[in-house]
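I have a structure here, written as structure tokens, and I will follow up with some questions on it.
Note that this complex is displayed minus one protein chain, with the remaining chains in position.
What follows is chain A.
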Amino acid sequence: MKLARWTAGLLAGLSMLAMAAQAYAGEVRVTVAEYSSKTGPYFEEVKKEFEAANPGTTLKFEVVPWDVLLQKLTTDITAGTNADLSIIGTRWLIDFVQQGVAEPLDEYMTPDFKGRFIETFLSPSIMEGKTYGLPIAASARAMYYNKELFEKAGIANPPSTWTELQEDARKIKAAGAFGYGIQGKEIETDVYYYYAMWSFGTEILNKDGSSGLSTPGALEAAKLYKSMIDEGLTQPGVTSMNREDVMALFKQGKVGMMITAPFMMNQIKEEAPSLKYGVAAIPAGPTGARGTYGVTDSIIMFKNSKNKEEAWKLLDFLFSTEQRAKFTQNEGLLPVNKEEAKMDYYTKDAGLAAFTALLPEARFAPVIPGWEEIAQITSDAVQKIYLGQGEPEATLKDAAAKANGVLKK
């Protein structure tokens, strides 16, 4: 029995368990991703406020860690026991739309409601002319640099090109720290490589829709990172470090430069308040091209929801300026709401301003089915290159062929 529980029960057992959960009238169930330890308490408060204002409606929030969110949704949907609303990564949205799981929201949205959003962040959730999700969280990436290490190494300004970044990394290495932190493990390993790739003029997908990995720009970027690893300009053991590991090194003052999300500012405030750091744009390539990674998470309504009216009321409540500001500032994200973006909190903060300045150059994960698989293929390829297990050119060509195979499906 033990045997079957492990192998076969993986998919089937979960669905049996879930049968017990039934929807009650007037109850809105919401699956929310856990951004930080503040996420749960925030939604607890939402529950209190919303239920007080809307007697007869009860809210039930399920807070799920990001790592297992997609797995939970997959099993829930398979068993037909999904919640009414859920936060998802916008990059997954196309799968939900194609499978007919997500409900279009346009008939609920008034022009006034639509006008609340910053266009850049709402557009990734619009597919085939219909809005399937609302951007509940938005983020972008920029370069953090350690001012103290820069001073020690005799560098005046943060690098504006990758060549300068390489130079600066050498100087920081000479000063006894790691120059540029590279993430080489787990989620977003591929994205860390795209930062360089975009600067060399390559996009994830070529204009004809094929994978960009076999272009010269992709090769340049791979060679750049590989040469920096070989020269010892990065932290050692790149492929054993996930994003949080590199961020930990930066907070300890061991890494001169790294690219990551705005929420690290909140973390530094709490964990390393004495760290002197700055936020700058992502370095540009030889032609001046550069790109940052833009991410939005969407909250979607499921087609099989039985309480759509109440669910919409909750969405309306969540996207009020006041609620948005609370959530965004808690989690260290970027504002998605126009009114919210005008608040002093965002305009007066140099770090956040640096992030918002990069937004026009933000690339979002391409909206294609099978995107997760392509991300996985790319991560595997760059790991091989970082480890020296494959020649950059051959490895990238191989990965491009695999990615094209996925794209053709």
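Please note the rule applied: a contact is a pair of C-beta atoms (placed from the backbone, for glycine too) under 8 Å apart; a residue touches a chain by one contact, two chains touch by 3 or more; residues count from 1.
Note that contacts and distances are computed from a predicted model.
Not every chain of the complex appears here, and the one that does not is recorded in UniProt as "Sugar ABC transporter permease", selected from "Pyridoxal 5'-phosphate synthase subunit PdxT", "Sarcosine oxidase subunit beta family protein", "Sugar ABC transporter permease" or "Fe-S cluster assembly ATPase SufC".
Residue in contact with the omitted chain (choice from A:Asn54, A:Thr74, A:Asn206 or A:Thr321): A:Thr74.
From the set A:Arg29, A:Arg141 or A:Lys185, the residue in touch with the chain omitted from the display is A:Lys185, counting the whole complex.
Here the missing chain is touched by one residue of A:Glu49, A:Glu62, A:Glu148 or A:Asp245, and it is A:Asp245.
Where chain A meets the chain that is not shown, the touching residues are 1-13, 70-71, 74, 77-78, 95, 99, 101, 184-186, 235-241, 245, 248-249, 252, 254, 370, 372-373, 376, 379-381, 383-384, 386-387, 389.
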